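Notes follow once the structure below has been shown.
With one protein chain held back, the other chains of the complex are shown just where they sit.
Now for chain A:
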Amino acid sequence: MRLRRRRRLLRAARKSRELSPVRDRTGEIGARDMLLVSTLRNERVRLPYFLDYYRRMGIDHFLMIDNDSTDGTADYLAAEPDVSLWHASGSYKQAGFGVDWTNWLMRRHAHGHWTLTVDPDEFLVFPFCDTRSIRALTDWLDSAAIRSFGTMLLDVYPKGRIDAQPYAEGQDPLEIACWFDSGNYTVTRNPVYRNLWIQGGPRARAFFANRPERAPALNKIPLVRWHRSYTYVSSTHMLLPRGLNLVYDSQGGEKASGCLLHAKFLSSFAAKAEEELQRRQHYAGSHEYKAYARHLRDDPDLWCKWSEKYINWRQLEILGLMSKGSWA
């Protein structure tokens, strides 16, 4: 495992050549600042709300990697006062789906900081997030000597055709995509890395009903008190050293955990799926995007009569999708 970790770190160092700083404000990062790291491509329209959401949560500085956007994403980010921006020229796929880039940036800039690694369509929800800032959470984790915080990726989707309601810049995506599947997830344990492996939800139900093993992984560990020797292995699904993956309790209890609301299914999704299909830059031969494209052409409605409408974190807690643990 140590070898694997070393190899990851070396790889990240090699791939760092593909990164060039566009606007480096990392000098402004304070010793106790909360960081957010994200890799993105053509997400201009989502950015204003995304940045706003996480600023309100208490993120102090954003480390963003732009992978060849053509829609003005880079210009927009470069102009934001709390964003440091890098441009990545190479292949997303060759860079371990972006993991090598983020590993490198975090090694350089996130050491000692609580760092949140999310995509532009992922919105963190944690216990008491409506009344407490993320700093309250990380202070509490610090006091318990906990280094990582687990979540489940919860796909949210609109009622009706995915492309029916256009998404407007600055809008809360949850105004459109406010439905989710509450109880069709499968959980197993990965004996190698000791992380949980969660699948299911609307994507498994609608796109992978015949090939469930190919349904995307929903376990994520996005919030880590970073150390330069740490490394993400596959997206934010798992980390090395493996102890960081033990964000769940195995003695019957529940550890505090959150959800990442995944607002992927907005009006822009169909076009994005087609584009990603052309680029073939996604995991496992982009089979996920193939399945999307196939289904989206005929019946893009993920809603069903048992879909649950999102209200707040307490609802997710009661449904068992996240937990307060001993935090009260």
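The rule is short, and it goes like this: contacts are C-beta pairs under 8 Å (C-beta built on N, C-alpha and C of every residue); 3 or more make two chains touch, one makes a residue touch a chain; residues count from 1.
Everything below uses one rule, namely that contacts and distances are computed from a predicted model.
Candidate names were "Urease accessory protein UreD", "Peptide O-xylosyltransferase", "histidine kinase" or "Zinc ABC transporter, ATP-binding protein ZnuC", and the UniProt protein name of the unshown chain is "Peptide O-xylosyltransferase".
Shown as candidates are A:S89, A:N184, A:S229 or A:N312; the residue that touches the absent chain is A:N184. For the chain left out of this panel, the touching residue among A:L196, A:V224, A:L266 or A:A291 is A:L196.
The chain that is not drawn here is touched, among residues A:S20, A:S229 or A:S250, by A:S250. Counting over the whole complex, chain A has residues 128, 131-133, 135-136, 139-140, 143-144, 150-152, 181-189, 196, 198-200, 202, 204-205, 208-213, 219, 247-257, 304-308, 320-328 touching the chain that is not drawn.
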